[in-house]
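Every protein chain of the complex appears in place save one, which is left out.
Order of writing sets the chain letters: A, B and C. Residues in each chain are counted from 1.
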Amino acid sequence: MFVSETKIRVRYAETDQMGYVYYGNYAQYYEVARVEALRQVNLSYKMFEEQGIMMPVLHLSCKYIKPAYYDDLLTIKTIIKKLPGIRIEFLYEIYNEEGVLLNQGETVLVCINMKTQRPCQAPAHLMDALAAYFN
Amino acid sequence: MFVSETKIRVRYAETDQMGYVYYGNYAQYYEVARVEALRQVNLSYKMFEEQGIMMPVLHLSCKYIKPAYYDDLLTIKTIIKKLPGIRIEFLYEIYNEEGVLLNQGETVLVCINMKTQRPCQAPAHLMDALAAYFN
Amino acid sequence: MFVSETKIRVRYAETDQMGYVYYGNYAQYYEVARVEALRQVNLSYKMFEEQGIMMPVLHLSCKYIKPAYYDDLLTIKTIIKKLPGIRIEFLYEIYNEEGVLLNQGETVLVCINMKTQRPCQAPAHLMDALAAYFN
Partner (left out) sequence: MFVSETKIRVRYAETDQMGYVYYGNYAQYYEVARVEALRQVNLSYKMFEEQGIMMPVLHLSCKYIKPAYYDDLLTIKTIIKKLPGIRIEFLYEIYNEEGVLLNQGETVLVCINMKTQRPCQAPAHLMDALAAYFN
């Protein structure tokens, strides 16, 4: 299992008139969290695209437990529970500064070869970097 | 069962560098779709808030079937399958101009009394308006 | 002079915790307004890009006179005061349903040939469509 943590500060732009982070903005937090998780093992999503592999999202789910507020410094735990194949599953847990769990989410991404526009195996760099966490 | 349709034109701002609508923007489309669905039966989410009831989202899920593109005129079908109680479930189906299903989603909202900050029954206006569709 | 009007309904996502439309979202409204203005004379920004001309923004300015609120049905007046050359200037005025002027803006776009990545004259289709409004 691979676990990583990232911090994100809530922007004013991300709040809505309820005074909460708008429910649609969590998908952006998940995006930042998984990209930073990869960076922590020296992987760059940007480089994957430059090498011809993109990873669109197939499925998203979010569970809103408690609201996040403006200026909160959120901690996002990103978890990969099984070794990627053609698909990669990320789980997310978002905590506030008091350690309260605010939100849980999940995304399933699929690796696409940008030339053929067809699904393909996850990049070798990614598999190598994650291998150490799964055995 | 209550079914309603709304049209949304994809904004440039909503695309990403893949050339697709960014996966996090569908939640906004769902928001617009459910508000317009309510408007079609003469209900106003804005008025619910003015009358002291807000409806934050408890759960969101999205299935991304095919990408939506810039300037697509999307049709969003909003479906309520069961009469609301404290919670309201909305299903969404997004089609492009060729009638191809691009995306399916679901949100569960909860009615909150803004004074007590506690869950409450869906507003009577909403129940009355929907009653005709369920029997 | 070319003048056109478009309507945009304020989304919940676009509000912030002040209860106003977030100041950064007006740029999106301007984008929608100028694209719809072009559509009203049978021009499509999407088609410009497909034909190899893109129009990034060089300069933006916004003056916030009064706040726009959730669910407001805004009217955006888009104005082109002088015939485009390499650059196109759009002016915007945003009114609420009571006809109160809420916001004024301006964008300067530049036509770029996507192959050469260099500035170029505005597309002939655009010049032809606008010619009738200037003489």
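Everything below uses one rule, namely that a contact is a pair of C-beta atoms (placed from the backbone, for glycine too) under 8 Å apart; a residue touches a chain by one contact, two chains touch by 3 or more.
None of these values were measured; they are calculated from a predicted model.
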Among C:Leu58, C:Ile86 or C:Leu101, residue touching the chain not depicted: C:Leu58
Which of B:Phe2, B:Phe48, B:Tyr70 or B:Tyr92 contacts the chain that the document leaves out: B:Tyr70
Residues belonging to subunit C that touch the chain removed from view: 18, 20, 23-28, 31, 54, 56-64, 67
Residue ranges of subunit B at the interface with the undisplayed chain: 12-13, 15-19, 22, 24, 70
Missing-partner contacts on subunit A, residue numbers: 9, 11-13, 27-28, 31-32, 35, 44-46, 70-71
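Everything below uses one rule, namely that only the chains that are shown with their structure count from here on.
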Most distant chain from subunit A, judged by the mean position of its C-alpha atoms: C
Distance between the centres, which are taken as Cα means, of subunit B and subunit A, whole angstrom: 24
Subunit A-subunit C separation of Cα centroids, rounded to whole Å: 34
Between subunit B and subunit C, centroid-to-centroid distance (C-alpha), Å: 27
Interface hub residues of subunit B, defined as touching at least two other chains: 27-28, 31
